[in-house]
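Every protein chain but one is kept in place in this view of the complex.
The chains carry the letters A and B, assigned in the order they are written, with residues numbered from 1 in each.
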Amino acid sequence: MPERIVVPFGPQHPVLPEPIHIDLVLEDELVVDAVPSIGYIHRGLEQLVQKREYPEYVYVAERICGICSFMHALCYCQGIEHIMGTEVPDRSRYLRTIWSEYSRLHSHLLWLGLFADGMGFENLFMRSWQLRERVLDVSEDTTGGRIIQSTCKVGGVRRDIGQEMLDKMHRDLDIFEEECRDLGNVFLNDETVKYRLKGLGVISKEEAYALGSAGPTLRGSGVASDQRETGYAAYGELGYKAVVETAGDCYARCAVRVRELYSSIDIIRRAIEGMPEGPIDVKVRGTPDGEYFSRVEQPRGEVVHYLLGNGTKHLARARIRTPTLANVPALVKMLPGAQLADVPIVVLSIDPCISCTER
Amino acid sequence: MSVIKEQTTRKIAPGDLLREVEALNAGGYRIVQIGCTGMDDVYEINYTFDKDYELVNLRLTVAPDVEIPSISGVYWGAFVYENELHDLFGITVTDINIDFKGTFYRTAEKYPLSITRSGGDDPCQNV
Partner (left out) sequence: MGLFEMTRTVLRNLAGGPATRRYPAVPARTSPITRGHVVFDPATCRSCGICSKRCPCVAIRLDKEEKVWEIDRMRCIACGDCVESCPFGSLAMEQEYLPPTVEHVVDSYTITYVKPERPAKKPAEEGTTDA
């Protein structure tokens, strides 16, 4: 009867971007069980909604996470706008789409770099983050901040992008796409990477759907579910089809994210070409009264903001369900059967963003 | 123009919860979230399910010391949300498949968002 030992993984680990603790039950280097535990970075941001008026809560909402920050602000603003019944102008919807897709590019490039670092491929890690700097430069030139954009507000956007800047972004996308395709080629076609990733952490299609997982964890197993297909912001006019792989292992989840890089560049190009003229915001008066579930596709999956207004300037409740919380059951199912040395790769393949999970 | 899909909410009693959830599972819905709002003297718990981008909500309104049955027999992944309900709000959920007994969410104070907090101290120290 082999002996069982318990090895703690995290909260400090070089491969984790944020602290999560998992107790791994091992039998001679093979994982048989995993027990997660969170709470290292709980900041009580859901309670802060009772102390900040609803226009200022956007700043809190975008600071829930540093990697997916624009889309939290977008989800919150869309929820408030739906409760109050305001329509935002067309130009602001296209601008929000462009900034969302740049956010997704930077998040996926960050994840690809950490994933390569977890595999031991440091040169690829440095190259991914070098490409990510181009995206952050665009973000800084158009919004003023590299990661926290602070441009989304209730009623539209705060800042416009001029035509020469849009033309420059459109030209630079060609060179950027070529370099991203080179990078994606290494992830998808290199034999050493494939040997490391194929067959690891497999989740079948029915299991992924029944466990309630979200994002590339779900799409890597063959379920075509992507909130961008519902057509919020400008996706209705631009049209979007979900990127799906069927194998359900770490290689498939990596391939979903690499192909989403290419589809994001395509959306940005089409949004810049089809950008309408017009105002960028509408004046919002009154207070929200009512409730709504607002859903947006973040880089890690679908995020749900449940907002309840009671007619005063402070909301009664903001409940934020982030995709990593939905992927934790999938992680607990994926880990048994993996070797101890493969645990960092499996944990990273669901893209854990723990500061979102614990708000 | 964005397409707003339907969002429906149904109020149910705690006794009907398991039956309704099994019906939704048979209908092919996936679980999205279980969230709780603390109103003045009751908790309002929302169970959200989704299929093809349409949301269905089941709403329970319970007093602070009522016990609710767990749906993790039907949806295995619901233990995350139910442990969070227990650790943050102090609501007792019976028969969770993986019950962390209060150690899932490590906070400095137990049940920080509960409406029955004694003492006037608001856990949110930010002005």
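Keep in mind that, in the parts below, contacts are C-beta pairs under 8 Å (C-beta built on N, C-alpha and C of every residue); 3 or more make two chains touch, one makes a residue touch a chain.
In this text the structure is predicted, and so the values were computed from the model without any measurement.
Visitor: Under the definition given at the start, what are the shown partners of the omitted chain?
Guide: By the stated touch criterion, the chain not on view contacts A.
Visitor: Any idea which of A:87, A:190 or A:289 touches the chain not displayed?
Guide: Among A:87, A:190 or A:289, only A:190 touches the chain that is not shown.
Visitor: If the hidden chain were put back, which of A:29, A:87 or A:140 would touch it?
Guide: Once the missing chain is taken into account, the touching residue is A:140.
Visitor: Any idea which of A:60, A:112 or A:135 touches the chain not displayed?
Guide: The single option touching the absent chain is A:60.
Visitor: Thinking of the whole complex, not just what is shown, which of A:21, A:52, A:96 or A:219 touches the missing chain?
Guide: Selected residue, touching the omitted chain: A:52.
Visitor: Contacts of subunit A with the missing chain: which residues?
Guide: Residues 52, 56-57, 59-60, 63, 123-124, 127, 130, 133, 137, 140-141, 143-145, 150, 158-159, 182-183, 185-186, 189-192 of subunit A touch the chain that is not shown.
The working rule: only the chains that are shown with their structure count from here on.
Visitor: What does subunit A use to touch subunit B in their complex?
Guide: Spelled out, the residues of subunit A in touch with subunit B are 36-40, 42, 44, 46-48, 50-51, 82, 93, 209-213, 225, 227, 229-233, 235-237, 292-293, 295, 302, 304, 306, 308, 316-317, 319, 321, 325-326, 328-330, 332, 358.
Visitor: In the complex formed with subunit A, which residues of subunit B make contact?
Guide: It is residues 1-5, 7, 30-33, 35-39, 46, 48, 53, 55, 57, 75-81, 84, 87, 98, 100, 103-107, 112-113, 123-124, 126-127 of subunit B that touch subunit A.
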